[in-house]
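Just one protein chain is left out here, and the rest sit where they should.
Just so it is clear, A, B and C label the chains in written order, and each chain counts residues from 1 on its own.
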Amino acid sequence: MKYTIFGESHGPAIGVTLTGIPAGLALDMEAIRFDMARRAPGKSALSTARKEDDEPHIISGIFQGKTTGAPLCAIIQNHDMHTQDYERTRNLARPGHADYAAHVRYGGFQDYRGGGHFSGRLTAPLVFAGGVAKQLLARKGVFVGAHISSIYGIADEALEDWEGLRAVQGKDFPVLNDEAGKQMQEAILEARKDQDSVGGTIECAVFGLPAGLGAPDLGENVEGIFSQHLFAVPAVKAVAFGAGVAFALMRGSEANDPMFVDDDGQIRMEQNCAGGINGGITNGMPLTFEVTMRPTPSISRTQFTVDMARWENGVLELHGRHDPCVVHRAVPVIEAAAALAACQLMGI
Amino acid sequence: MKYTIFGESHGPAIGVTLTGIPAGLALDMEAIRFDMARRAPGKSALSTARKEDDEPHIISGIFQGKTTGAPLCAIIQNHDMHTQDYERTRNLARPGHADYAAHVRYGGFQDYRGGGHFSGRLTAPLVFAGGVAKQLLARKGVFVGAHISSIYGIADEALEDWEGLRAVQGKDFPVLNDEAGKQMQEAILEARKDQDSVGGTIECAVFGLPAGLGAPDLGENVEGIFSQHLFAVPAVKAVAFGAGVAFALMRGSEANDPMFVDDDGQIRMEQNCAGGINGGITNGMPLTFEVTMRPTPSISRTQFTVDMARWENGVLELHGRHDPCVVHRAVPVIEAAAALAACQLMGI
Amino acid sequence: MKYTIFGESHGPAIGVTLTGIPAGLALDMEAIRFDMARRAPGKSALSTARKEDDEPHIISGIFQGKTTGAPLCAIIQNHDMHTQDYERTRNLARPGHADYAAHVRYGGFQDYRGGGHFSGRLTAPLVFAGGVAKQLLARKGVFVGAHISSIYGIADEALEDWEGLRAVQGKDFPVLNDEAGKQMQEAILEARKDQDSVGGTIECAVFGLPAGLGAPDLGENVEGIFSQHLFAVPAVKAVAFGAGVAFALMRGSEANDPMFVDDDGQIRMEQNCAGGINGGITNGMPLTFEVTMRPTPSISRTQFTVDMARWENGVLELHGRHDPCVVHRAVPVIEAAAALAACQLMGI
Partner (left out) sequence: MKYTIFGESHGPAIGVTLTGIPAGLALDMEAIRFDMARRAPGKSALSTARKEDDEPHIISGIFQGKTTGAPLCAIIQNHDMHTQDYERTRNLARPGHADYAAHVRYGGFQDYRGGGHFSGRLTAPLVFAGGVAKQLLARKGVFVGAHISSIYGIADEALEDWEGLRAVQGKDFPVLNDEAGKQMQEAILEARKDQDSVGGTIECAVFGLPAGLGAPDLGENVEGIFSQHLFAVPAVKAVAFGAGVAFALMRGSEANDPMFVDDDGQIRMEQNCAGGINGGITNGMPLTFEVTMRPTPSISRTQFTVDMARWENGVLELHGRHDPCVVHRAVPVIEAAAALAACQLMGI
């Protein structure tokens, strides 16, 4: 299964084309809408006020409610666009955004309105695609879940099992420990008050993957496959598997996961520092990883930058509707990217 | 340019096939041998005593000292193998190693001697391939350098510029600050004394990449391309670009890199939290990233594990020659992977 | 540039997603509509009476009339569908069609109405994609043209130059020699009268390709790249380059194209048996090839086949609107596939 996401924030529509979907899947649209609603903004002061009617219209690849095996194209119309917001500042490269890099890359022809094809809005079709992937995985006993593991240094509890993560999916603010979640929300609102934004981390796990998937070689190893999908999510700047960056502080005797034959005859590890992966191959333990997301670059504070039309220094003051934090909205997006990576790994 | 690495630690030879090399490059074999020597073990108590004669024999793709544009195959003979070392413990899955995952993946047919195709020795042809890539990049004014940024929590100085990194390449222990390096080496030797090993981090930078390379989409974005190459290096468990995991502790006003027009008319950033990448596209600043490497899983301490033939619990005591740390030897390997990624990004 | 075609004959819409388009192309929609009209049916007794309103709606990748470099998605609504036509015969595998193969491949979940995703109607978005490709090629001085070279054994004149092919593009029946074309049309109408259909061949040429594109290796050679695009066109069963199948009747002294330095200092060949390709690489002469298209499998005659629901022998009598020949409508489709292949070859 491969996907191509298309569209711009202020174009007529955004969407996704999915190829290689197995035939005969009765698509559960409610489950997909549920995930898309988790991503949708406009629900509280924690996110942008832009209302997004994320209703996906499937125009191919479904017949009588089931996938046909032919390419599936789903489209989401764009609404509630304040296009004029962008005219005043269109030549001022927003620091932390792709404006300047895209200007060079696309020779100035990119759609600058609302971030264009770079907009976080493009994660809506990604969540759609991930929803299809999740349903294909569920048929094989594989489940994906994620939670906010930290925002601005405030940490959630550590992940334990799938049941814990499933409970998180129903929450407005997807953390394991709601008390920690409350503190995170305060940090977000404080940043908002300061016309600023905050970053954070998301921990994700894939349960039920069999041992023996992947290979050590380039293009085949599990970490490489997952990281490629995860870095395609805007704002992700780091991906760490298992114990992740803490490996650098460890000795081998701590980092090695002792193995044993469990009561059910399965080989398991007593801990999971490896995050379910050894030598680029799954080892049967849950696949775990953490992504770091940069603070939203759109902030209302005065920023020093350049005018790309005049090629001179300039000062930027952004108005409009911004997310003071995207980490909480990104939880289903990371799940989606992980589900698509898991499908690739399983040869679905 | 694409590469395929082949070989096993105790087979007749290891090597690499490189396709898509531009024709007419006068290959500087001295530069390649220099990098391969940086990776080679056996030089001190900091690494395994196995002597590796890493002389690459090129059997195709070179004519009259220059690349022809046809596939280049380079082969390195294996020597100094103590194959009998592995018979005693061949069914005991070494914790932290790929033994069990590979056993499931390859149905027990993998070459178990010395890690087989999973051996760190396979990074020798990777350094060869990276050496070719570096020479192709140099023709375009692009340079790659790396240093140990930490071992077991002891940090090197922060990276500043290309000149600093170039000096590192001539050192036996590749750090910017030799005082910190001395402490790191003590930590390695202490681990060795304890029959243990330590992990660490490597910081790498690519200088001279033009702005405008890459794209936000899956398979095209800079972080995805680099991470896929980096995670193909054994022991790498985390990849972080620019400010990396520190983004999670930041506000947008800190993380956004203010821009200005420099005296030479170039647009630059006042800091480089983005690591030279915005929206999956290079922005003209140095591309920077840090990888985390797990502690070497091969330790002499008694470890609890499973016997894969009997499918029962077992106890492992490894003898033989092991690296108490691979981070210092991995510096040219990370440079190689980065150089190959940079070639892919530049369409070389 | 890569494309994904989606949609089914009787679904809500068909379309195409194009990625990797260079930014800044002012898309000439009239030229695209012209090619799409050449493909459209319903114009005479030579093709199906189904009216197809092939108006492409671009929903992404275009901003202010120019390509942005982001993925372009174009959609064509479906109209004039007689869906009930297909219910009566839905379990009877039509000989020569993909019905049975698709039934096995997709487990019976494929959309059977009007051929579903296998319908010749899916060539409409292909012509759209090819239209974009042609405009990108034209900027580099590369032009693609084709003509019917034979139908049911009646041959057109041999191709000479680009001017000849350009004139063909304006014709209702795209041949060089209108007298031969008249005979071909009679053969088509006679087949139609007999409730039958006829096959034929299309000769195509790409002018202006520079020498030195391609490579001998798998996935890189010119013939392989073109043939992969051409065999993705329904009904194409053979692809032959240059002298093609006539090579089997030749001696080397006839087949080798003698070379000379032309008055303008260019190296050229005195004849073009090689079809512009030697060793999988372009040689600067026009790239020429011929495709063979099978007779339309949809015929009204009684045919012996199987009932896939009852898994027993059956008899099929198709009614409805069929093309007695698709070769003339396929000329712009072959041009489109060739243009997309040429873009791949040129790295556009």
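Definition applied: a contact is a pair of C-beta atoms (placed from the backbone, for glycine too) under 8 Å apart; a residue touches a chain by one contact, two chains touch by 3 or more.
Everything quoted here is computed from the prediction, not taken from an experiment.
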Contact residue for the chain not shown (choose from C:Ala26, C:Ala45, C:Ile267 or C:Ala309): C:Ile267
Residues from chain B at the interface with the omitted partner, ascending: 4-8, 11-15, 17, 19, 23-24, 59-61, 63, 66-73, 75, 105-111, 116-117
Positions on chain A contacted by the hidden chain, ascending: 19, 69, 71, 215, 217, 347
Chain C, residues in touch with the chain not shown (by the definition above): 3-5, 93, 95-102, 104-105, 117-118, 122, 150-153, 191, 194, 196-201, 210-219, 221, 223-225, 227-229, 231-232, 234, 236-245, 247-261, 265, 267, 269-270, 273-275, 277-284, 292-299, 301, 303-306, 308, 311-313
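Everything that follows uses one rule, which is that only the chains that are shown with their structure count from here on.
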Chain whose averaged C-alpha position falls nearest the assembly-wide average: A
Interchain centroid distance [CA atoms averaged], chain A/chain B, Å: 27
Cα-centroid distance, chain A relative to chain C, in whole angstrom: 39
Gap in Å, rounded to a whole number, between the CA centres of chain C and chain B: 47
Where chain B touches two or more other chains at once, by residue number: 215, 217
